[in-house]
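To start, I am sharing the structure in question, which I have written as structure tokens.
Heads up, one of the protein chains got dropped from this complex, but the rest are sitting where they should.
The letters A and B name the chains in turn, as written, and every chain counts its residues from 1.
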Amino acid sequence: MIGSLIVAAISMGIVYLFGCIGETIIEKGGNLNLGIPGIMCLGALGGAVGVNVYFKIFGTEKQVIVVLILLVTILFAFLFAALGGMIYAFLTVSLHANQNVTGLTLTTFGVGLMKFFGSNMNHDNFTTASNAIKKLFTFYEKLGWFGENFLSYGFLVYLAFILAILTGVFIKYTRTGLFLRAVGESPKTADAQGINVTAYKYLAILIGSGIAGLGGLYYVMDRSGGTTFVEASIEAFGWLSVALVIFSMWKPWVGILGSILFGGLYVLPQYLHISNIQIKLFDLLPYVVTVVILIITSVLDAKNSQPPASLGVNYYREDR
Amino acid sequence: MTNKHHEPLFTVFKRNSFSTVKGIILRISVVVIAFIISMLICALVIKENIFDIMGTFFSGAVARPWKLILDSCLLLGFGIAIVPAFKMKYWNMGANGQVIMGTLIAIVIMYHTHTFAEQSGFNNFLILMLELLASITFSIIWAVIPAIFKAFFKTNETLFTLMMNYIAAGLVAYVNYALAAGKKEAQDVTILNQGGWMPVVIDKYFIPIVIIVLMTVFVYFYMAKTKHGYEVTVVGDSAPTARYVGMHTKTIIIRTLALNGIMCGIIGFLYASAINHSMNPTMCGALGFTAVLIAWLSSFNPLIMAGVSFGLAFLTIGTSKVSSVYRIGNNDLANVIIGLIFFSILISEFFVRYEVKSNIKFLNKFKKNKEVEE
Partner (left out) sequence: MDKEVVVEFRNISKHFKGVYANKNINISLYKGEILSILGENGSGKTTLMNMLSGIYQPEEGEIFIRGEKASIHSPRDAISYGIGMVHQHFKLVDVFTATENIILGIEDKKAFKNAYDKVNEIAQKYGFEIDLKKKIHNMSVSEKQTVEIIKVLYRNASILILDEPTAVLTPQEANKLFSIIKKMREDGKSIILITHKLAEVMSVSDRVAILRKGEYITTLNTKETNERELTEYMVGKKVDLKLERLKIQASPPVLEIRDLQVKKDDGTRAIDGLNFYLRGGQILGVAGIAGSGQKELCESIVGLRHYNGYITHKGINIKGFSAEKIKELGIRMSFIPEDRLGLGLAPDLSITDNLLLKTYNLKKGIFVDRDSARKEAKELIERYGVVTPSTETPVKNLSGGNIQKILVGREIGSNPNVIITAYPVRGLDINSSYMIYDILNEEKAKNTAILFIGEDLDVLLTFCDKIMVLCEGKCMGIVHTKNTTKEEIGLMMTGAKNYLELEPEKKTGFAPDSLLSEEDWNNLEREGSKNDK
């Protein structure tokens, strides 16, 4: 049972992990993006559009080509989410709008857009698409517990893990990562050193948003099997992702563990033999634990878990 | 060494000043443009004549004037409730949760006492007062918990209050479920008889509207004239300075959020006793967030907030009419349009604060020619 709990925890946690990786990249560049929930919704919408585009091109009769449908949905989810990020980047970086207000507006906008277009969309092929997306290794069942625990997931799960590790390496060890951190810590310094602050911020926001958007795609097309789309509480998952960034101390590697923990809390009630009424209470667990984590991290106030120094502050070169 | 550098297309300078009249005209025209664009998009999606859609929109918006005023007041009420906190730069995103907790306890009280309350007017009054007191207490608790941690440990209040929203919504789902247990189908608890209801004067929405208007007036005077309001402003502007002159910043933070809780509690109580007589986890929709945007973009000026709230309520009701007439989903269209309008306002803010000089040659030429002509 523990084994299957972990499998379920991972499969839920990936939603948060994508959001966490994306937001970490954005925050390392000094922008606090409260639009992540909206961006994840845009990603989900993009994925859905991608599915419809795929079936329009390749028809519904033939066997689904896994590589192609993955490519198309990921591309669309990434693009839709990055487009949301583009709005945010333009408003906050170029037009110096307040980051929190812009983020909130983007969330309202993204959630509305997903639900509006999502409910007016052709859902016929979502289950077919989901079946293709959510299993990568078809032979895993033959490999016993090993297959069950390590190979039973869809491509996006492995992608998330790889992205988390790569992002960690990028931020910590590469030259570009160092420059990005400088932008987030002290844009003044980075600018005076000839680093193109605007370009770095834009790229971080676009790429980060794109990655976060994959969380929405993953939830709709993999985790929930293409069924719950419009009613999905992706917004809540978005906020948990933002909280996960704090929990992970801006380190995507820690984010992997955190996402499994958060995912575990979400699926836990199903593994406890409790009544439906009690399940309603256990549903609160992820939020309560997040609150506890927020409190603990702030009480500890550890030196190596501080946010980038200029997080949330817009940069205008001529400001004195 | 290559010394030819690409000249940026635009250079941005900070403005010295921008006339108020110009600012108002700019903002209004931006909103109108955003609205027209939204309607065009609607027309494209629905594939109908844009004028028909706009007709539906306006007639829908004014069809139920009391509802329109109530919705404006609710938006305004949420916004007003969080104004003191935001003036302190405390990002209270939890107005939804704080209101819902007030409603929750009021509904529970109504559920257990409605038969008793129905017997006589005096009993009903007692129960109403009990509901009000309980709502306020619960909302204060919900608002003050994050504030305590903010004051003592600088815990991130944005995420804390967001999480408190979900916890509150979850509790409502739980209580609804628990109270309905034993019945065939789980559904929202609704108080059907008049026990614990607010008496109807003129219209069932009249008293809530009056209460929220009074709340708005109160907050205006509280912020502008009282020592408390002054302290809140100072803490928001510079917390170290507040400490320097001997203000108890921690007390001020907690006290202000308690006030915020009182106002949210009153709104929660109104939901239970006068507006819905029932509760569900999504009863406040995106009101809490929209209120944040309204308050912030109105620079926390109650008068402007009232105007903006009315505009948004008008928009929401009109759009939902459009949605239902043309069968295109529910309230989500309204959120999309609200998003677009706020984006446009944010863009216009930029032009109020900054001056842009273009370095594109033919544009400048064009401008010069125009100046010569004039």
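Please note the rule applied: a residue touches a chain if its C-beta (ideal position, glycine included) is under 8 Å from a C-beta of that chain, and two chains touch if they have at least 3 such contacts.
This is a predicted model, so every value here is computed, not measured.
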Per the touch definition above, residue among A:Ala182, A:Ala204 or A:Val220 touching the missing chain: A:Ala182
Absent chain, residues of chain B that touch it: 1-8, 11, 13-14, 16-17, 225-230, 233-234, 237-238, 240-248
Residues of chain A in contact with the chain not shown: 175, 178-179, 181-182, 185-186, 188-196, 303, 309, 317-318, 320
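In the analysis below, only the chains that are shown with their structure count from here on.
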For chain A paired with chain B, centre-to-centre distance based on mean C-alpha positions, whole Å: 27
Complex contact set, residues of chain B against chain A: 12-14, 45, 91, 93, 149, 153-156, 158-160, 162-164, 166-167, 170-171, 173-174, 177-178, 181, 286, 289-290, 292-293, 296-297, 328-329, 332-336, 338-340, 342-343, 346-347, 349-350, 353-354
In the complex with chain B, residue positions of chain A that touch it: 34, 87, 91, 95-98, 100-102, 104-113, 115-116, 119-120, 236, 239, 242-243, 246, 276-277, 280-281, 283-284, 287-288, 290-291, 294-295, 298-299, 301, 316, 318
